[in-house]
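Read the structure below first, then the notes.
All protein chains but one are shown in place.
Presenting subunit A:
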Amino acid sequence: MSLLKPFSKLPGLNTANILLVESEEQFQQSLADALVEETSVTVNVRLAKSLPLPMENDESRPRIDLVVFIINLTSELSFQSAEASLKYLDPGYFLGKVCFMVTNARNASSPAERLDAVRKLASSLHCPLLFAEDQTPDGVASATERLLTILKVAAGLVPIATALYVSNLTRCTLPLDIDQPSFD
């Protein structure tokens, strides 16, 4: 099984590498276009539909600083594919180098149970959970900003802050009544 390892390669100078994993392959395009606009740091964006990544690129692939799983809440397949991809990540990634991004949370056709399941997954892995709006350029811009903040820390470009430290503050926690049936 080919695991993606976080520290097996050397980092680049003033460079941050981010991997966007999304089974629909839509939001990652607009997000990638916005991410490379960043000027203070060289951001390399890699796109994938699911893990494991192909073995042929293994030599030329740089060290991935942050892996973002984009889950569309209106589709069950998106969630299942993200869950299945988690197995191919080295456990070292879960110390602050993995992030979940969720779209369409307010859509009427996305059931509340799926959001609860994503919440439970993110909190069991101690990862942050971000909500994004992918249809408008404003939504893409604000999602990009938040990802860049986490990416700069994960790439080690922010002095004093490390990915593990920041993940302790930003990780997803479950509300108390998440398992309670509402009516009895």
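Keep in mind that, in the parts below, a residue touches a chain if its C-beta (ideal position, glycine included) is under 8 Å from a C-beta of that chain, and two chains touch if they have at least 3 such contacts; residues count from 1.
As a convention for this text, contacts and distances are computed from a predicted model.
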Hey, which one's the missing chain according to UniProt: "Centromere protein L", "MOB kinase activator 3C", "CAHM3 protein" or "LSM complex subunit LSM5"?
-> "Centromere protein L"
Chain not shown: contacting residue from A:Thr42, A:Gln80, A:Gln135 or A:Thr149 | A:Gln80
For the chain that got dropped from the picture, name the residues of subunit A it touches.
-> 24, 74-78, 80, 108-113, 116, 169-177, 179-184
